[in-house]
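Contents: one structure, followed by commentary.
A single protein chain has been omitted from the complex, and every remaining protein chain is retained in its original position.
Moving on to subunit A:
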Amino acid sequence: MNPRTVYLDHAATTPMAPAAIEAMTAELALVGNASSLHASGRRARRVLEESRERIAAALGSRPGEVVFTSGGTEADNLALKGAFWARRAQDPARTRILSTTVEHHAVLDPLHWLANTEGADIELVGCDATGRLDLAAMKAAIERDPASVAVISVMWANNEVGTLQPVSEIAAIAAEHGIPVHTDAVQAVGAVPVDFATSGVDALSLTGHKLGGPVGAGALVVRRELELTALVHGGGQERDVRSGTHATAAIVGFAAAVELAVKEQEAYAIRVGELRDRLVEQVLATVPDTHLNGPPLGHDRLPNNAQIAFPGCEGDSLLMLLDAAGVECSTGAACSAGVPQASHVLLAMGQTDEQARSSLRFSLGHTTTPEDVDRLVAAIGPAVERGRAAGLQR
């Protein structure tokens, strides 16, 4: 039978760290609602608050700034809708939201919803061919009429091509005008240094399952000064901006994973970065006429991301052939029916529809080994040959 599956899709989700599994399973065996007043409740509350403190310590925030959510998507929705509603309620002139063309759908879709149903004016700043946003254009958009900006949202690191964005620079410009800045740091925490306090942002989304924690627990780290309108009403468990019984077991697993990922970030970035560089160099050397999307190696990019273009073949054909060879990776986003769509990120970077459909994303993680890279390099040549024979659809 096939040897071990080569998992190169850590940007989609990561295997859980053993420490996180241990913390989570121990908690699963125990009873207690963190909002209950009795001993079992107090015990659960203690686990919850210790988790909050560990996450705060790892991210350079205060514990009171950590709002637990179900994950990154909910954190993004809470930040964008919550800040837009609250800030516009304070001043009806604040109708603009500034963001970028390369955000994740968890940001873009709430923004489009706010535009369509809440009268928000969405301005998406473009990017260069590496996916890095046009800082001058963002500055100009802010300064054109700062009083009308409700909130700014710029991702820390791009999930498809790995580009790091100048989040601190934007936060500094926005701070001059008192405009809050949100960042989706789902791909960044544990991969690059992320410090909430020194970054200057007002709100930051992260999620457990991208860094060795469980799916179902995430957080919005948000300054106390930034008022948010609640999306989910109920018991008011999280600072009255997020209700719902605390998922204590998932949260303690999340905290263990964040703590570990941040502690090991530097060593991880070096080890995985070397593997990634080798992967890129060998794939480009093995398959003619291919190139790396996003920033060049060693420049302003995530250490674990390698999105490579294979002109002349469909990314989803390649994915299928690699899958059959036991190598798992990703194309861009797929719609709910599973139809591969050209990546909006690559299109925003100036690629054509055909180019955008010819790319595969390989994302490495803690469990990636040199052997995994060798397996991919061995499989990619024949796969591309077949994929190119099949050609591009349409």
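What to note about this one:
Just so we're on the same page, contacts are C-beta pairs under 8 Å (C-beta built on N, C-alpha and C of every residue); 3 or more make two chains touch, one makes a residue touch a chain; residues count from 1.
Everything below uses one rule, namely that contacts and distances are computed from a predicted model.
According to UniProt, the chain absent from the figure is "tRNA-specific 2-thiouridylase MnmA", selected among "Heme exporter protein B", "ABC transporter permease", "tRNA-specific 2-thiouridylase MnmA" or "Predicted secreted hydrolase".
Residue-wise, the contact with the chain that is not shown comes from A:387, picked out of A:253, A:365 or A:387. From the set A:289, A:323 or A:371, the residue in touch with the chain omitted from the display is A:323, counting the whole complex. In the full complex, subunit A touches the omitted chain through residues 316-317, 320-321, 323-324, 334, 336-340, 386-387, 389-391, 393-394.
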